[in-house]
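Encoded as structure tokens, the structure appears first; notes follow it.
Here the complex is missing a single protein chain, while all its other protein chains stay put.
Labels for the chains are A and B, by order of writing; each one numbers its residues from 1.
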Amino acid sequence: MTFFLEQLIIGLSSGGIYAIMALALVVIYKSTGHVNLAQGELAVFSTFIAWTLVQMGVPIWPAILLTMIVSFIGAVILERVVIRPFDEADDLVIVAVFVGLFLGIHSLAGAIWNYEVKPFPSAFSDGSVQIVSDLSIRAHTLGSLLTTCVVLAATWFFFRYTRLGLALRASADNHESSRLVGINVSFMLALGWGLAAAIGAIAGVMIAPVTFLDPSMGLAPLIFALAGALLGGITSPFGAALGGLIVGVLEAMISAYVPYGIEFRELIALLLILSVLLVKPAGLFGELVTRRV
Amino acid sequence: MTTGLNEPANRLHELPDYRPSARFWARLGYGAAAILFLAATGTLQGYELFLASSILSYAIAAMGLNVLMGYNGQISLGHGAFFAIGAYSAAICIDQFGMSFAFTPIVAGIVGMAAGWIIGKPALRLEGVYLALATFGLAIATPTILRSDLFAQWTGGVQGLFLLINPAPKWTGLDLDQSIYLTVVVYFLAFAYVTLRLVRGLNGYAWLATRDNPIAARAMGFDVTKAKTRAFVYSVLACSVGGALQAVAVQFVAPDSFPFFLSISLFTAVVVGGLCSPLLGPILGSAFIVLVPNVTEEVWQGGSWAVYGAVVILVMAIQPKGLAGMFAWLKFKVAGQSGS
Partner (left out) sequence: MTPALVLKDVSATYGHGAILHGIDFEVPGGQVTALLGANGAGKTTTLRAICGMIQTSGEISLFGEDICGRKPEEIARMGVAHVPDGRGTFSGLSVMDNLRLGSFTARDRSSFGRTLERVFGYFPRLEERKKQHAGTLSGGEQQMLAIGRALMAEPRLILLDEPSIGLAPVIVKQLFQILEDIAAEEGVSMLLVEQNSNLALKLATNATLLEVGSVVARGTSEELSKNQEIARAYLGHDPAPTEVQQ
């Protein structure tokens, strides 16, 4: 029983990370209509920036905050310069551009920080926390879970109760009407990217202490986040977050209880993606975008 | 040069010149090229032959993927999986069954198509970005499956398999590299012929029609599902054969040879070479993905990905017809003749 609870908490913790990455994917999808294939790479790049700051002596939490700001600005620039020109293009062209972005960011990270695996300090203490008699969880795992909950709550609050959040939602819903009520849609597109990058940065610094930091760190989390986002509905922030949590728990359970489970985690994610897309593409909570001839 | 930023993919296709004189010269050209490829067996040396073998193997894969993405408009970020399936099929045939390497691509093709059929059935029901996402997942999942201990008995697990390849019989006078190269060329020429026949024929039109407007195509009597399936199966066949040949050329397979980036490389080869260019595009594209790492890896480790990325974006922005498109543009400027 203890083992189960332990795995459950671990699953929720990684699920929380997938949830916030899924959220980042949803934010960009809702505001621009594109799936950001480079989301993982952006998160990794941000994490490297945080690493550099820590190496320079900045304490971890200020480093994370600074990283979020830098990521925000960087993503806004990226959206304006690389993505915006292709706004009206075909699916294939857009996918190609995102692939190009993916490769470019990955290589840039490798070029600046090389491909050696680096340890990354946890934002929380290194020890374990005892919950009940024989159940103890690593501080990082719990802290990570808590942080992602805070991020989810903050994002929900932002979208629901702030003027800017309303503008972002409006812009995602209807570009033209948004302009007619005075919203600068162009700014909203960039804002969506900036937010997604900032959220992704948090995901990155939560993952890195566990998996160690290297340019390829973002691949697996991205596929799990993608599975979660699709499962919950890529148009629904709440759904995507829930989807991420489910995927996290599923991953933990399969790794723990199914023989060879660990090796096939990505395959399970793939099968999940396929199933969702085939059975209910809108996901559990999303809306289907109908296609006009 | 037309700017490509918002040019829809469906404007990438141009009809070939069907005038008899044009066809005569084209056939002569193809024949000459074929002879050149074959003759290279004698003129190129060891490592050059290996590079050429690699380029042609990837070109076969690219030809197939081009049919799928360029002509039929389906986006795949995961064809590395089929490349891997072909490679491992060939490897297992050689390693476990002692098959002569020249026949392994045929087995690989059959196995690949079987896998393609299984994966393709669900995949074909997806479109656009959704298909891209699913295949993206496939590309990420592939290396982990290959590394698995579950199949290690056949796949050699993490360490992979070293392939013992026997060169052609002594009487031919060909060494190992030459034997391999010659085999690759034969398969390449066969695929080139088949691809050209397919895209220039009714299949090509069916693919284009279903790409540009599947609903209208169906209304006109094209069997959309069949067309999509054929494109997919052909792409899988080509990738499997290409993978098998590449495995033979390298004489080694391991899970690390088929990372996520392989799928991206194949995607890059097609996009950079030129979507909708059935033959020249794949050749140029695969030359790009084989030669660029050779040059850049010495200067900058991992830099080839950056070059791929930058070039892909630039191609999309400036000239979506890729290198083949630029080539055609040059030809137009130099010869001053009209194409179609």
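Assume a residue touches a chain if its C-beta (ideal position, glycine included) is under 8 Å from a C-beta of that chain, and two chains touch if they have at least 3 such contacts.
Since the model is a prediction, treat every value here as computed from it, not as a measurement.
Student: When the whole complex is taken into account, which chains on show are touched by the absent chain?
Tutor: A
Student: With the missing chain put back, one of A:T2, A:N114, A:S128 or A:S177 would touch it. Which one?
Tutor: A:S177
Student: So one chain is hidden, and I want to know which residue out of A:A111, A:L166 or A:A282 touches that hidden chain in the complete assembly.
Tutor: Within the whole complex, the residue contacting the unshown chain is A:L166.
Student: Tell me, which residues in chain A touch the chain that this view leaves out?
Tutor: Counting only chain A, the missing chain is touched by 163, 166-167, 169-170, 172-174, 176-185, 287.
Basically, only the chains that are shown with their structure count from here on.
Student: Within their complex, state which residues of chain A touch chain B.
Tutor: Residues 34-35, 37, 82, 85-86, 88-97, 99-108, 110-111, 114-115, 215, 219-220, 222-223, 226-227, 230, 260, 263-267, 269-270, 273-274, 277-278, 281, 293.
Student: Can you list the chain B residues touching chain A in their complex?
Tutor: 4-10, 69, 73, 75, 77, 122-123, 125-126, 128-130, 132-134, 136-138, 140-141, 144-145, 147-150, 215, 260, 264, 267-268, 271, 275, 300-306, 308-313, 315-317, 320
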